[in-house]
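Apart from one protein chain that is not included, each protein chain of the complex appears where it belongs.
Which chain is which? They are A, B and C, in the order written, and residues in each are numbered from 1.
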Amino acid sequence: MSERQIQLEVLRYNPETDSEPRLQTYSVPCLNEWVVLDALNYVKDNLDTTLSYRWSCHMAVCGSCGMMINGEPKLACKAFIREYADQIRVEPLANFPIERDLVTAVEDFIAKLASVKPYLIPKEDKPIEAGEFKQTPTELKKYKQYTLCINCMLCYAACPQYGLVPEFLGPAAIALAHRYNQDSRDGGRDQRQEVIASHEGVWECSFVGACSEVCPKHVDPAGALQQVKIASTIDWYKEHLMPWVKK
Amino acid sequence: MAKSNKPIVWGLFAAGGTITAFLLPVVVLLTLFAALGMTPDLFTYEYLHAFAANWLGKLVIFGVIFLSLWHAAHRLRITMHDFGLRQDLWIATTVYVLAALGTIMTFFYLLRI
Amino acid sequence: MGEEMSSKPYIREISKTNWFYGQPRYMRYMAREVTCIFIFAYTFLLIWALRALANGPEAYQAFLAALNSPLGILFNLAVLVGVVYHSISWFSLTPQAMPLQRGEEFVPGNLIIGAHYGGWAVVSLIVLFLGV
Partner (left out) sequence: MEIIKADVAIVGAGGAGLRTAIALAEADPKLRIALISKVYPMRSHTCAAEGGAAGVIKSDDSMTDHFNDTVGGGDWLCDQDAVDFFIAEAPKELMQLEHWGCPWSREPDGSVAVRPFGGMKNKRTWYAADKSGFHILHTLFQTSLKYPTIQRFDEYFATDLLVDDGRCQGLTAIAMMTGQMTQFQAGAVIITAGGAGRMFPFTTNGAIKTGDGMALAYRAGVPLKDMEFVQYHPTGLPNTGILLTEGCRGEGGILVNKDGRRYLQDYGMGPESPIGQPVLKTMELGPRDRLSQAFWHEQRKGNTVQTRWGDCVLLDMRHLGEKKINERLPFVRDLSISYLSVDPVKDPVPIRPVVHYMMGGIHTDINAATPLPGLFAAGECACVSINGANRLGSNSLTELLVFGRQAALSAMAYLESGASPSNDAALAAQAGEAQARITSLFAKSGGAETLSGLRKEMMDLMEEHAGIYRTGEGLAAACDKIFELRQRYADIELHDKSNVYNTDLVQALELGAMLDCAEAVTVGARDRKESRGAHQRLDFTERDDQTYLKHSLAYYQPKEPPHIDYLDVVITKSQPGVRDYSGAKK
């Protein structure tokens, strides 16, 4: 097993003692199969117990460990040491306020997720005893991709529009609304439109596409947002040019 | 939440983006030839006039110019924002007025042909 | 543990004017966006041509003469680069904006992009054929 000495530069910030963040470098003996998270855990266990960061699953599914690794939003548990040179810089996710070291404030993101009514609003009422809503594999496939979001917020860190206009609802939240809109069991699109078709909703997106490029789960939020724009535009034309057409 | 006025123009933006992507490169190539002094048939007076005199030709010319204008105007609005100019209302008004002017001019010139 | 609230989030400011500078991903995006300036300018060139056309053969001849200049060449060259970049970037984004589901599967993005390139070639050839 090959071992490599890595210089891990970590952005540190302790609100109680620091007025602004500073870089601290740790020298970490890494196995080549390690991920950056392993290196951070090594630091925490052996070099500096005061380093703070979030993680849990170590298998790229809980979405806790998003951070900037060499300037790129990544999951620390899926950023392989073997893909980097001997110096690696780790910083908290861009576009989010830093609470402490690599820990960012995520309330804003969570509030945005909640605001889009991300739950099934059934087309028709059906008691549990009446069995499942039928959904063919084709219908499932239509929205499946958008269910894969792990809420890791890498897309928010990559999206410049979110950075520039913090009110922007952002990629993952809108993609999640789209996921329910596309679900054959759902009838709640009108209710969600109120939020997502607004100015701070999908229309703040200029299709930079960075969100989809960094998404570790291939959700393609950028695609979802453009589809939402197309649908909202059609809504507008229907409403204003053809008021007699009931939605 | 504030309703957005963007969907009004966005449809034109998207349609214009597609039309320009397909058509403009070759048209620009032709005017480049003209600029180089090797005016292609299409851009000779007779040919172009005949084309624009026909109502179908008028429609095609109008469509291309109209959609290109609105495509570009809308994108310019966003781009200004990206360059840090945040007076969105002013910028939007300016670019859309320009596009509207262009549209009207196109319309009248075509009528006169 | 003190009783005072000690949370004090640090906000990293980003420049509103040059946030894209030096980031390849954002530079590519800005390059795509500024193609609109070329397209905008070029449509006005076309409108100018229309005006000349409406004003009769002499006016049109004058227009062609004005075009046939170093500035005209330069302008057309610049616009050509811009619109080609626009076409390429536009086509590469369509599968995301308009995915196609055939049966259960989605049509692979590359196929959609490929189809667009094909269409682009056909359209361009037709115009060339009619126009030259």
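Here, a residue touches a chain if its C-beta (ideal position, glycine included) is under 8 Å from a C-beta of that chain, and two chains touch if they have at least 3 such contacts.
Just so it is clear, the model here is predicted, and its values are computed rather than measured.
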Study note, to complete from the structure: Chains in view that the hidden chain touches are A, C
**Study point:** For subunit C, the residues touching the chain missing from this view
**Key:** 1-3, 5-8
Revision key, fill the gap. Contacts from subunit A to the absent chain lie at residues 1, 14-17, 33, 44-46, 49-64, 78, 80, 99-101, 103, 106, 110, 113-114, 117-120, 122, 126, 128, 131-137, 139-140, 143-144, 147-148, 150-151, 176, 180, 183, 185-186
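Everything that follows uses one rule, which is that only the chains that are shown with their structure count from here on.
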Revision key, fill the gap. Between subunit B and subunit C, the Cα-mean centres are separated in Å by 12
Check your understanding: How many Å are there between the centre of subunit A and the centre of subunit C, using C-alpha atoms for each centre?
Key -> 28
Revision key, fill the gap. Subunit A and subunit B have mean C-alpha positions lying a whole-number Å distance apart equal to 37
Exercise for review: Mind pulling the residue numbers of subunit C that touch at least two other chains?
Suggested key: 16, 20, 33
Check your understanding: Hey, what residues on subunit A touch two or more of the other chains?
Key -> 160, 206, 229-230
Check your understanding: Taking the complex as given, what residues does subunit C use to touch subunit B?
Key -> 15-18, 20, 30, 33-34, 36-37, 39-40, 42-47, 49-51, 53-54, 57, 60-61, 64, 67-69, 72-73, 75-77, 79-80, 83-84, 86-87, 90-91, 116, 119-120, 123-124, 127-128, 130-132
Check your understanding: Which residues of subunit A touch subunit C in the complex?
Key -> 13, 15-16, 20-21, 94-95, 97-99, 105, 137-138, 141-142, 158, 160, 163-164, 206-210, 212-213, 220, 222-223, 226-227, 229-230
Exercise for review: Note which residues of subunit C are touching subunit A in the complex, please.
Suggested key: 6-12, 14, 16, 19-20, 25-26, 29, 33, 93, 95-99, 101, 103-106
